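The other protein chains are all here in position, but one chain of the complex has been omitted.
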Amino acid sequence: MNEAVNALQELNWGLIAPILLLQFILMIVALFDCLKNENLNGPKWLWILVILFINTLGPIVYFIFGRGNR
Amino acid sequence: MELIETRSLSKRFGQHIAVDGVNLSIKEGVCTALLGPNGAGKTTTLNLLTGLITPSTGTIEFDQSYQGDRRQYIGYLPQYPKFYEWMTGEEFVIFAGELAGLTSKQAKQRTKEMLDLVGLNDNSKKKIAGYSGGMKQRLGIAQALVHEPKLVILDEPVSALDPLGRKEVLEMMKRLKEHTSILFSTHVLHDAEQVSDDIFIMKDGKVVIEGSLTHLQNTYQKPTFFIEAEDKLEGWVETIKGQDWIDQYSLDGKNLTLTVDNVEEARKRILKDPMFQELEIYKFEVAKTSLEDLFMKVTES
Partner (left out) sequence: MLFKKEWTESVRSYKILWIPVVFILLGITQPVTSYYFADIIGQFGGLPEGAVMDIPIPTGAEVITATLGQFGQIGFLVLVLAYMGIVAKEKNHGTQILVLVKPVSYTNYLTAKWAHLLCISLGSYAMGYIAAVYYTFLLIEKMVIADLIYGGIIYGIWIAFVMTVILCLSALLNSTAFVAFAGLGLTVVLSLLSSLTPDLMTLSPAMLTSHSQNLYQTGQVGSGFGLNLAFTLVLIIGILIGTIYLFHKKEIAQHTT
């Protein structure tokens, strides 16, 4: 049974790759901006953790609430 | 025709009348100061002129020879200018120029000149978010001037600055006067005295005193005698009052304040007056009333 599932995932790795790639882009851009930005709502280290460890949602939440607006 | 003329301009916010029947006339080629304490209604008046708010009653007329939307002839620096801080200083002034109808080439050219004028060339490529207060103030002046307006309106252009910055901006305004008409507000008389030709003093939404600086100085800066005596001065004052060397007098028991036109003559007259010599004088002082006294008197009461 497990082998079957594994085989399935192996087969469709190409399908998942774009998702992972997009998530990765989101994370990198958010991280890049966060490190550069001096005008954040809240502590920088917290945002870095959020961006790194909360998949997809982390960077989005950062973009919406973390960047000091203006 | 004046550049801008208002007739019984009023603005009411709810119950509160912020501007109350103001008649301004701003002449072309002249620097006009709107002087008054905080809350006098200066900002509200300027906002009415720029069209950011609409008058409750009264009218604003712009020179007939400048047709159309009067905003195109006006450059405005708000009391607390707020910029898009993600832009660079240069981008913002270009943006402002394009909004005012310049082509992008003109806007670039004018922006360079303006940033030169206000001394921001070295920082023109920096994000506005990183600008200091003084730099933002100068950027605000640059964006107000970019489209060569006929009238530049500056709301408290120097109030937020330190003494050095104040001096710089006032110097800049003196240079600016050569090219364009200026209307600026301030709560400091000294600023108004330094650069303006015409002054309107506002208090509680009304213009209480107006005129050219020289006129105000001639009218209100007069030699004054302060006299204090042991006895009541009434008797003596009765004999001299109405004589033509006296401009004004105010008597408060044993204290007399005399405003005159000519010190020399007045001094002679007083000291040679036999009745005066009889008096037991405590204090005899000659001074000049300044506009400051006038301003204090007007704004404090």
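The letters A and B name the chains in turn, as written, and every chain counts its residues from 1.
Just so it is clear, contacts are C-beta pairs under 8 Å (C-beta built on N, C-alpha and C of every residue); 3 or more make two chains touch, one makes a residue touch a chain.
Treat the numbers as computed from the prediction; the structure is a model and nothing was measured.
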{"item": "Partners of the unshown chain among those that are drawn", "value": "A, B"}
{"item": "Selected residue (touches chain absent from view) among B:D69, B:D162, B:E265 or B:E285", "value": "B:D69"}
{"item": "Candidates B:G21, B:G39, B:G58 or B:G211 - the one touching the absent chain", "value": "B:G39"}
{"item": "Residues of chain A (touch criterion as defined above) contacting the omitted chain", "value": "1, 4-5, 8, 12, 15-16, 18-19, 22-23, 25-26, 29-30, 33, 56, 59-60, 63-64, 67, 69-70"}
{"item": "For chain B, residues in touch with the removed chain", "value": "38-39, 43-44, 47, 50-54, 68-69, 71-72, 74, 76, 78-84, 86-87, 91, 95-96, 98-101, 140, 143, 147"}
